Structure formats: C-alpha cells, structure tokens
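Contents: one structure, followed by commentary.
One chain of protein is taken out of this complex; the other chains stay put.
After this line comes chain A, so read on.
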Amino acid sequence: MSEMEEIVGSPFLNKLSGPESRFEPLNSGNLRSDGRRPLELRSFEAELTTHPSADGSASVSHGLTQVTACVYGPREAKNRGLTMHDRALVNVEVSVAPWAGEMRRLRSRGDKRTLEFAASIKSTFEPVIQTTLYARSEIDIHIHVLQLDGGLLQASINATTLALVDAGVPMLDYVSSLSAGLYHTTAMLDLTSVEESDLPSVTVAVLPRSGKVTLVSMETRLHVDRFEEMFKLAMEGGKVLRGEMDRVVRERTAALARQMEGGVALKEDDKMDTDL
C-alpha cells in the first residue's frame, strides 16, 4: 500500500501539481487519497515490552502514525499529598518528538494542548483500570509520539491499552479507539493527517465487549444528523481493532508462558534442597 501511495495518490503530489488536482478525499472510484476504501483501516502493528525497564510498554502504529506508551506502577507515589486513600492515582504525560510532524518543532512539556490531550487520556482510562485494588499508589503513563500522520488520539489510547496489559494492571476490558470522518455523505474510518485537516472528524474510545464508550472527542463542527452514523461506525471499527490487539497480546503471553514452563520441570529438584 505504501508503494501505491508513492506512485499513484500521494497527497503531497496532489498538492504540488496545481489547482486542478486539489486534495480529493474520495475520488470517482470511491477510493481515498491513499488508495483505501472508505471503511478500510490502515496497517496496524503493535509490539509489547519495547521498554523492558518499565513495568509495561507497547508501541503501536496505524499506517505512518507511531506512538509508544510506557507504564510504571502501581507504585509508591512520589507526591503523597495527591494520593487517594482508597484508590490509585493515574498520571499521564505526553511528549511529542520534535521530528514527529511535517516540520521539525520543539514542543514544551507544559504546552496547553498537550496537557489537555493528556487529561483526556487520563479520564479515558480512570474508569477502566481497577484502581480500587491499589490504595494510595500511583500509575504513571508516559506517551511518546514518534511519527504523526493523523489519528494521534486513537494511536495513543491503543498504545496505552497494550502497555497496561503488558504491565499486568487489571482492567475491565481493552480500550479500543478509532477516528471517523465525513466527506459529504460518506463516512470514513482511520483518518490520515491530510484528511483530518480537511474533514470533520470524531474519535471514539470504546470497551468492545460491552459496547460502553469512555471517550468521544470532536474538535470540528458536524451536522447532528450525521453524528450517529459516524459514532456507530467508529465503535464497530474499535471492536475490529480489539481483535487485532488481542492477537498480539495472546502471541506474547503464549511465548512467555512457554519460556517459563522451561523452569517447571526443575521444580522437583527444589524439594531435595536442605535448609541452611
């Protein structure tokens, strides 16, 4: 698909070629600018335990958007004043690499937009993590954005879900997230950055098993009649993504279980050890 993107429908090529080839979200053959069908998702790749020094970590890419999440915890809180007596505190920190976007740009950590982004991720996961099992502790989630091509919120949420699963933090379900956009009357899923900048879009984070939604984020204007269709599509797409994430998790868990089983056979020897 990347080859096709380069030769046939590169959005940059479209923009540079002149006024007659403006960016077309959907061409006459019902294909998007990168050759996908309206309801087709980008290539999804996920890897667990990319940072073994953290309690849990995961790296997720939707097409060209790549995000890494690291989870530390539940552990003793650095600032005991902020902890809650009956549950764990969830902290989210987001950092965007300077090379992530189209132009090199240094973003400070205290940037208002980044802070709001982090706060929305925190409120997405707080009801899903079983925080009541870990009183007075904190769970730190660090999100590193490495490459940006649209769908940042969806990639961050999916990466955080996998990192939390990798860390062994109990959750009610996977949190699966997807963005949806609208061109005239056609709804599209998993938007790239050129599509996001042109079309109204909404990002939904859903718990696939129950269909419960923990986040709906929309920063553009959209006609209310169209909203329901896009919302439902994003939810269904989230359920499909859950299957993908689960497959990666199971492969890793099975590999780990196999490696650890290598030691089970040795258990018999332990009984012969004498006390010192």
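Brief remarks follow.
The working rule: a contact is a pair of C-beta atoms (placed from the backbone, for glycine too) under 8 Å apart; a residue touches a chain by one contact, two chains touch by 3 or more; residues count from 1.
Everything below uses one rule, namely that contacts and distances are computed from a predicted model.
Matching "Probable glutathione S-transferase", "Electron transfer flavoprotein subunit beta", "Exosome complex exonuclease rrp4" or "Sorting nexin" against the UniProt entry of the left-out chain gives the name "Exosome complex exonuclease rrp4". In the complete complex, the hidden chain is touched by one of A:E24, A:E40, A:E93 or A:E126, namely A:E40.
Listed residues A:H85, A:H184 or A:H223: the one in touch with the omitted chain is A:H85.
Seen from chain A, the chain kept out of the figure touches residues 37, 39-45, 49, 52, 55-56, 73-76, 85-86, 88, 130, 133-137, 165-168, 170-174, 189, 207-209, 211, 233, 236-237, 239-241, 243-244, 246-247, 249-250, 253-254, 256-257, 259-267, 269-271, 273-276.
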